[in-house]
Structure formats: C-alpha cells, structure tokens
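Complex shown without one protein chain; remaining protein chains in place.
Let's look at chain A:
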Amino acid sequence: MFATALPSDAATTIPVERRGQGRLRVEAQALDGRTVRGRIEEEGFARVRFPRSGRRGSALEAVMINTGGGLAGGDASQSCLVAGRDAQLVVTTQAAEKIYRSDGATSHIEVELIAETGASLHWMPQATIVFDGARVERSIVAEVAPDARLLLVEPIILGRTARGERLSYGSLRDRWRIRRGGRLVYADGLQLDGDIAATLDRPATAGGWAAFATLLLVAPDAETRLDAVRGALGLAAGEDAFLPAELPDGLDAGASAWDGMLSVRLLARDGAPLESAIRRVLAVLGVGEVPRIWHS
C-alpha cells in the first residue's frame, strides 16, 4: 500500500495541456411536483443527457457521457451534481468508465454531490473498470441536508476480468467524505499501490477477488432498511441469525447501519455477481428500477 517502485508523475511525457479535461455541472430543481433541469454546464469531454425514456415518477434522470471514451493517464474529470430544494435527481453514466494503463501520470476524478433540503440525489454510475497499470485518484465529497436523501453506489472492477486480466500494478486511491448539515458523518478511503495483485490476494483484503462496491444511503430512514437489505443479499438478518447465511456463489457482502446511514460493502469474484447484488439491494431500497441505461 505504501511501497511504490513504479513510474511516478515525474516520468510524465505528455504535456498537461494535451491531457483530457472534462467538467460537468448539473442542477436539478423542483417545479410543480416534478423535477426539471436547472443550470447545466459542460466542458471538455463531459456531456450530460436527460433521456425522456428515463423519466420515472417525479425524478429527473441524468446520464453522464465521457466523449473521450475513458480516462488516460493525466486526464481530469470534475462533476458537480446538485439536487435543489425538494428536487429528485438520479445520475448515472452511459457506459462503464474505463481507466486506461498510464504512462506514469495519474488521472483525477472529482465528484461533488449536493442534496439540499427535502431533496433526493441518487449517484449510481456504471462500474469503473481499472485497467492493469492504470493510475487514478478519485475524490467523492457530498453535502446532504439533514432531511435529504443521498444514495451512492460505486462499483469498481479491477482489470478487464472478462478477458482474464488482473490489476497487478498501478495505483488506485479513492477518498469519500460525506457531510450532513455541515458535519462529517462518513469517511472512507481505498489505497492500492505497488504490488496490487499481492495485496488483493491477502485474506483480510480481497481474497484474490477483483470486483467490489460500496453502497451508502444517508437518509432519515436509512437505518430502518437494514434488515431488508441483509435479506436481499442473502445474509441472515435479525432474529434469524441462527440460519446459515446464503450468499450467492462468488459474492461476499456485509451491511451495517448507524447514525442515519446504511452502508453495504460488496466483494465479488467478477462483475456479474457484483451487479446482481447491487440490483437486489436497490430493489429493496425503493429504487424501483436501476437507471434504464444499465439495461442497454
């Protein structure tokens, strides 16, 4: 985790001005019981679309598009998603985000999520696929009003597992800071560096599995969903704890709830059992459907 004997940023050969930049800002506003687009800003490779077919109930669905087709070393992506007062915004991505092998430079992804009073913001991008040799640093910061709802689902797949690739070297740093009413309520960090394959093979890390996700719900009623989520995952819940847990093959998972939050950690052999588990959890969380784009 802390040993780095690999190309560093100092080995960068492509000038910064040639590297890709994308910046997106989406504001959603409540209007007559519906949610409509507010201010939208798109720069560089970042675009957003609001598919009509994706409109469900009173929520606005936004689909983020990276016209660059992925992130190469040194690329930088910034997204700011705002669900204004009483607005309901669901944000996803058009495709899995690919982080390509780096020449030494680190890609940066910054996500800022804001759910104002009475609002609901669901951040559920498709999986991020980290190619062998990629170097990426991601930051997710959120500010949630005390009566608002924020759902984050972030699947990460290490290596193109479908073709048998593993993430053996590179760098992956992920930093989550979630504030509610101005106070930090949840912080998390993933740090993978150096001999990543050896690290992930360890029994207390990933046991050699390559796909994982954290799902976090911050909402006044978040803790009441715990038993249902455990049931959806195949974990024995509450008074039934004496029953053997029946997790599907290729999946390890746990769920916990405290302080107005619900957190789920998923670890899977590859992308398929991971996505299936996410769908089951979302279904019992009242996210009736995953974004339509996920089905394409």
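Going forward, a contact is a pair of C-beta atoms (placed from the backbone, for glycine too) under 8 Å apart; a residue touches a chain by one contact, two chains touch by 3 or more; residues count from 1.
One rule holds for everything that comes next: contacts and distances are computed from a predicted model.
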UniProt protein name of the chain not shown, from "Urea ABC transporter permease subunit UrtC", "Serine/threonine protein kinase", "Urease accessory protein UreF" or "3-methyl-2-oxobutanoate dehydrogenase (2-methylpropanoyl-transferring)": "Urease accessory protein UreF"
Listed residues A:G69, A:P146 or A:G207, member touching the removed chain: A:G207
Among A:Q191, A:T224 or A:S276, the residue in touch with the chain that has been omitted: A:Q191
Sole residue of A:V26, A:A105, A:A257 or A:L285 that reaches the chain not shown, by the stated touch rule: A:A257
Missing-partner contacts on chain A, residue numbers: 1-2, 173-175, 178, 183-192, 199-200, 202-207, 212, 230, 235-238, 241-242, 245, 252-259, 263, 265, 267
